[in-house]
Structures are given as C-alpha cells and as structure tokens.
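Working notes for the structure below.
All protein chains but one are shown in place.
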Amino acid sequence: MDQAVILAGGQGKRMHAPIPKPMFKVLGEPMLEWVLGACEQAKLSRICVVTGYEAEQIKAYLGDRCETAYQAERLGTGHAVMQALPFLNADTDGNTLVLCGDAPFIDSETIADSLARHIKERNAVTVITAKVPEPFGYGRILRTDSGIAGIVEEKDATEEQRTITEINSGCYWFRTPDLIGLLGSITNDNAQKEYYLTDTVAIALKNGLRAGAFCSKNPDVVLGANDRKGLLTLNTAARMAVLEKHMANGVGFTCTDGIIIERSVQIGAGTEILPGTILRGRTVIGENCVIGPNTLIENSSVGDAVKLNETQVYDSCIESGVSVGPYVHVRPGSRICSGAHIGDFVEIKNSEIGEGTMISHLAYIGDSDVGKHVNIGCGVVTVNFDGIRKTRCTIGDHAFVGCNTNLIAPVSLGKECYTAAGTTVTEDVPDYALAIDRGTLTIKEGYTLRKFAKK
Amino acid sequence: MDQAVILAGGQGKRMHAPIPKPMFKVLGEPMLEWVLGACEQAKLSRICVVTGYEAEQIKAYLGDRCETAYQAERLGTGHAVMQALPFLNADTDGNTLVLCGDAPFIDSETIADSLARHIKERNAVTVITAKVPEPFGYGRILRTDSGIAGIVEEKDATEEQRTITEINSGCYWFRTPDLIGLLGSITNDNAQKEYYLTDTVAIALKNGLRAGAFCSKNPDVVLGANDRKGLLTLNTAARMAVLEKHMANGVGFTCTDGIIIERSVQIGAGTEILPGTILRGRTVIGENCVIGPNTLIENSSVGDAVKLNETQVYDSCIESGVSVGPYVHVRPGSRICSGAHIGDFVEIKNSEIGEGTMISHLAYIGDSDVGKHVNIGCGVVTVNFDGIRKTRCTIGDHAFVGCNTNLIAPVSLGKECYTAAGTTVTEDVPDYALAIDRGTLTIKEGYTLRKFAKK
Partner (left out) sequence: MDQAVILAGGQGKRMHAPIPKPMFKVLGEPMLEWVLGACEQAKLSRICVVTGYEAEQIKAYLGDRCETAYQAERLGTGHAVMQALPFLNADTDGNTLVLCGDAPFIDSETIADSLARHIKERNAVTVITAKVPEPFGYGRILRTDSGIAGIVEEKDATEEQRTITEINSGCYWFRTPDLIGLLGSITNDNAQKEYYLTDTVAIALKNGLRAGAFCSKNPDVVLGANDRKGLLTLNTAARMAVLEKHMANGVGFTCTDGIIIERSVQIGAGTEILPGTILRGRTVIGENCVIGPNTLIENSSVGDAVKLNETQVYDSCIESGVSVGPYVHVRPGSRICSGAHIGDFVEIKNSEIGEGTMISHLAYIGDSDVGKHVNIGCGVVTVNFDGIRKTRCTIGDHAFVGCNTNLIAPVSLGKECYTAAGTTVTEDVPDYALAIDRGTLTIKEGYTLRKFAKK
C-alpha cells in the first residue's frame, strides 16, 4: 500500500533547547503533528517516523500511533531513510512518500494530488516542489518537456539556473521498490560525508527511470525553521491562515493583535474575538459571542451569545447566554449553565453553576453543585479542603448565600434558604431556612479620640 | 437645499450575519454612522437613508434622526435612489449627494469641496473619485479637457483604460432636478437586470448635460468591505488614523499593539497609552496619564496624572491624581475623587469614593458614598443587596474600615470611626466610635497532632 516515511531526527541547534526539531511547536502543536496530520488526512495509514536526536521524546509523543525507526548516527537524509528499510521491505507494493518532520505546512491535498501525478506519469520518483519569489538557498528544479532533468543545489547552479523559482520541498514520492533500489546506490562521496536523498533523483535518471516534479499550489510546503526567528515566522503564517479561515466563516475581528487561535478550535458565525485572546485545543465556541479582550480558553465548549471578558477557562463548559468577567478563572471540570452571570474576581473549580445563578464578585466556588437562580454574595468561599481531603458543597435552587459566608464542606444548603453575611456554615441548612452565626455588635464610643490621644 | 441620499439596503452575505452591511462596525460605530457623521459635519441636514435588507435594524438605529426610504426589492443602485424620489421631490432647489452607506471613510472636506466644484463647474453630475495604486475592479474615470467623457467598468475597459488609476468612489453630486430626470432615463437593460446609478453619467453626457469629476485627496473614500477580512482592513485603517491623530496631539505610544481607540475619544498631551488598551465611546482622558496595559474604558472621564493599570472602567468619572490597579473593575455610576488610590481586585459600583481614600485590595464597594481619606481594609464588602432590594452605605471622612468587614446596608459609618477586622456592621456607627463584633478566640493545643493521629 502507499505509505510515508517522516524524517524527524534533526536537532535544531540554534533553537538552544534539548528538543528534536520536529517537536518544536507551531500554534501549540509539534511540527511533526502537522506533518502526521496531513498524512492521516490524505489516508496514508502506514507511517514510519525516523527519529534521531532525543528520540525518546518523539517515541513518547507518538505512542503506538505509528511505527518508528532510529537513526543512531545522523549521516544525511538518505541515511535516515535507510533506517526505515525494514518498514519499506515489509510492504513494497505501492509508493512511499518521504516527508520532512520539520516542514509543517505540507497539506493533504498536495500529498494526494502529487501521488496521482506520480502514478499517472509512472515515475520512479516525483519531487514535490513549489514556486517561491525568493528561491535563494533552495535546490532548483530543472524541468524538461517530459519530466525533470535533475535538481541543482544553490552552490552548483549557474547564473541562469539561479533564476529558476521552482524549488525542491525536500518531499518525494517513490515507487517503493525503486526507493529501496536507489537507497542502495547513493554514496557519501561528498564534502560532508553524508548520504543525500536528493541524489536518488540523478541516479534514477541515470538508470533510465522516470523522474517528475509536482508543483504544489501551496508555496508554504517548503517552509521550515532552523531557529526561533524562523519558528516565529511559521507561527505567524499559521496564525494568520487560521484567522482568515474564521473570518471567511463570519467571525469578526476589529484588531487581531495578540490573538492566537489553534487549528483545532471551532467558532460560530457572528462571534467577535477581541485582542489578546488565546484559544487552544479542543475548544468550540458558538455564535454571536464576544470573546475577549485578553481571554484564554483551553479545551472548553462555549455556547451561543456568551460574553467572556478578561477570563481564563480550562477544560470546562460555558452554556449559552452566560456572561463572565472581567477577571475570572474557570478551572477544569466546571459547567456554567445558561444565563448564569459570573462577575469579577471569581474562581470556579470543578463545579456546576445552575441556570441563571449570579456570582457577582470576589468568590471561590470549588467542588460544588450550585442550583438555579442562586445568588452567591461577595466574598463567599466554599471551604472544600480541610487539610486532609476535599469534599463538596451543594446549594439548592434560589438560595441566597450572604456575603463572606464560609461553607464548610461537606455541607448542603436547601432551596430558597438564606445565609446571613459573615456566617460560617458548618451544618446543612434546610429549605427556606436562614443560617446565621453572628456575635453581638459592640459600639465603643469615642474610641478614635482615645486611640490617637494615647499615641 | 443641498441634501444627501445614503444607500444602505445591502446585505453583505459573506459577513455571515443577519445585519445590513452598513450596520457592520468600524471602530465601534456602524459604517452608516461614519457616513451620516460626514454629512452632518458638512452641514447637510436633509438626509434620506435608503434601507432594504433588515430595514428595521437601520430604522431603529436612526430613530427620527433623518428620513428613510425602503427598497423592497434590491434592483441596483439606481433603483435604490428611485425609492428616495418622494424625498427628492420635496425639495428640488439645490443639489443631491448620493453616498454609499458601506463606504465609511467619506469625509466632510471631500463633501464640501466636491460640492463647491460641482456648483462652480455647473455640472449636472459630479463624480467623486480617488486615485489609487491598484484600480483593478473599479470603474475608471475617462477625463476630457473640460470634464469627463464617462466611467468605464473593469470588464468593458481597454488595456489602456485599465491603466487609469482615477476611479469612481460610487458617490455623486447631482443637481436635484437633473437627478430626478436622469433616474427616469436609466434602464435595467443589462445582464443583471439592475438599474445602475452609474448609468446617469453617460445619459447626462448624451443629453448634453455637463458631467465632472472631483478627485478626493483622501483615497480611502472608495474603501468598502464585502467580508470580515475587508472589514478588518477598514478597522485597521481607521485605528491607525486615530492613533496618528493622538500622536500628533502629543499622546505617547511605545507599542500600539492591541490598542483600539474609537473616534470619539479625547486624550490630553503627555498621556501614555500602553498595549492592549481599548478606549470607547464618549471617553475623555486628561494630560500626563498612564493608561494600560490592558485597560478598557467606556464612556468615562479621566482627569490628569491618572494611572489606570489593567483596569476596566464603565460610565464613570476618575478625577485627577488617582491611581488604580492592577485588576480593578469600576462599574457605571462611580466617581473616584482626586488622589484616591484603588489597589488590586477591587470592584467599585455606583459609588463615590472621596478624595485621598485608599481601597487597597480585594474589596467590593457598591451603592455607597465613601468620604475623604477613608481607609477601606482588605476584604471589605458593602452588603448592598438583601435578596429583595439594594440600599446604600455611607462612610464618613477619615473612617477606618477593618479588613473583612461586612457593612449591611443601609448603614452609616461616622467620621473617623473604626471597625474591627471581621466585624459585621448591622447598625450605624457614630463618629469616632469603634464597632466590633468578635467572638472569643479559643486555642486548642495539640490539635494537629490529634487530627493526624486520628487519620
């Protein structure tokens, strides 16, 4: 069957971090993930990732998602593919795509279309290429009437060849048996003593095999990063592409500064995203919301017509019509039901907040089940940790929890009950009851006069 | 008298929202508002807005600010102006300006200067034009020695005509009787079966009337938006123009990222605006302030030498010399008087905070009148809602409200009085008095040893 080998052994020294280059992230995902995703989307299910530098990190990331091969010494791209020979020999029926694990913008359409061309032209090898305005430094494609005559590197190119703008992406389709044969023919007879995969093209042509080129519509397929500045360039390209996708879907932006939306995020039409907003992971946002400024959402679902102003939300669900913020922290495991209002300086953790409930200011609701149309006063704290274990509070519908109430978990407040401001609730409160724990207010007249007289 | 017809019937399908295109916002105001404002600034007081798609939204927005006409079927720009015939016939003395409600950057100077030219040249129609570097897609202006010979659309233009960079903005001055006559002459004899206003120019010329063109100094008069990306482009242009205006007035910016300042905002010289700051509506800021980062102000006045750090302020007044933040929320109806200091995690709502008063941390002051030089301790809460109604607290000058005090409204604290930390104040406290409500502190020795022994 058709299959892919992804080269992921490189180090990226100029990144100054002990991470394999394909594991550096673009919009929150390793570059390798972008490449793998393109393969999977193109229905290539047989994949081998060739690791090298800090191989364990990649193997841990991949788990058993695909096969890996290990390149102990890094002796060039050809040598890297040789490490995948057992993988290649295990299925020699179809074609093999070789991809760079650190060129994240290869796309499934390019993969599928280049394979179709590769098969149609009966090529032994088909180079995936792109036309770029500034080809300096890349290998140039020498086209002939019926295929290609080779690839010429910058340093070997004539003045005229240097004007060629069609360049080698470093990705290739091979007929698998031809790839196995060609790998046996390349040598390290060069200054760097490395085995270059590019050499397979010249060898194929010399051997009378057909070599072709497929020029991708997407010039970004060639982009990679050797340093942090290059990585920023990739992030910027990806960031803008994602924003434009959302704009085409009817999402509004007055100013995109500081907005980072990962690829996986879905947003409904009519929603406005304000500056400084970061949306990550499996986040889904409905229609007609206002999100931001400076809002961060991770792996959460947000309904329609929700307002999240200066809020951070992690692994939670915010239902439709909720307004939150500014300055709110929703921690994992929370559900804020329709029409609830969360004001300022509120933390919600691992709790359900019922429909229409108000938590207007300076409160902490953790490990709690709060009913519908409850009013949580300012300064209310669910005391969910006693130093040994965490337990839950339950608050009934239409309850009114007075300001600076401490609810000592586990405790339950009945429906429509009240707690007086400043009360510490240590036992369950029945429906309709008032819980009050208040000393006697003493007024000491003339206190200030004496205090300052003493001073 | 001279008058204007504004075409506002379009839909903007690619916006993916059930909103008439002229109602999409640029810097917080509908594009239609920009156009109306330019007319009003140019002293055109007779205005008719032609509605169509979702007409009720526009009529609700306009109220009785100007006349409207309704285009039930949208059969082209000429057809749209025909719907305004009753408006035109009601005053045929002067000239009529036809404007696009979704081209927000028409300006009063262009309107006034083009009218002067229109009158001076005794034109029946004067096209407002602009020179742009990339005229592709726009109608090109065919100039003659004494006027124009017509407007040629992209698809009909010769190679040479396509190099013309002076383009039709879609805005025109007509002598009103000539407009009425010309509207009777245009037909829908074209592929789209629409009545084009542009056709009036050719008809005027054919009838021996004079047609001229006025080239605006402001090339942005031609800009419109058909999708969210185009709308972002308009927002960016408007945003930068506003920032440059403020810079010319002596406002400082180290970095403009994420800064959105609406047109209506005034800022004094010497004020610094930090990134992520959003200033909206009728906001006026004095001199030598530091605003930001990430500060949002709506419809509020801010004095001189104010610091607002990570703060949101709505419909309130901050007097000179106040410092606020980080992480403060000032809600509508608040006044923070000179020299007050609001620290972190504080909400102020519908309250007056007197001169020199300190509210340093984690407090909620709502529906309250706080005197001068008061010290509000950490965790103080005005308990202004008892589940039924909201009432006010009053705090006298130089009072000292201890930490975690609950003030159960309605309640009044006298001047120079004290409340002890943790007190719930349920009755008025006289001047100079101390209010204290404190139980007996019990120390249970060896508690932890027993607690963990049990566990």
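Observations on the structure shown:
We call the chains A and B, going by the order they appear; numbering starts again at 1 in every chain.
Definition applied: a contact is a pair of C-beta atoms (placed from the backbone, for glycine too) under 8 Å apart; a residue touches a chain by one contact, two chains touch by 3 or more.
No experiment lies behind these values; they were computed from the predicted model shown.
Residue-wise, the contact with the chain that is not shown comes from B:P326, picked out of B:P326, B:P410 or B:P430.
Among the residues B:G230, B:P275, B:G396 or B:G414, only B:P275 touches the chain that is left out of the figure. Set against the missing chain, the residues B:D257, B:D304, B:E355 or B:D369 yield one that touches it, B:D257.
Against the chain not shown here, chain A presents residues 14-17, 25, 27-28, 227-229, 231-232, 235-236, 239, 257-258, 260, 275-276, 278, 294, 296, 312, 327, 329, 345, 347, 362-364, 379, 381, 383, 385, 387, 400, 404, 406, 408, 416-418, 422-427, 429-430, 432-439, 451, 455. Residues 244, 247-258, 269-270, 274-276, 293-294, 309-310, 326-327, 343-345, 361-362, 375, 377-379, 387-388, 400, 402-404, 418, 420-422, 438-449, 451 of chain B touch the missing chain (whole complex, contact as defined above).
Please note the rule applied: only the chains that are shown with their structure count from here on.
The mean-CA centres of chain A and chain B are about 34 angstrom from one another, to the nearest whole unit.
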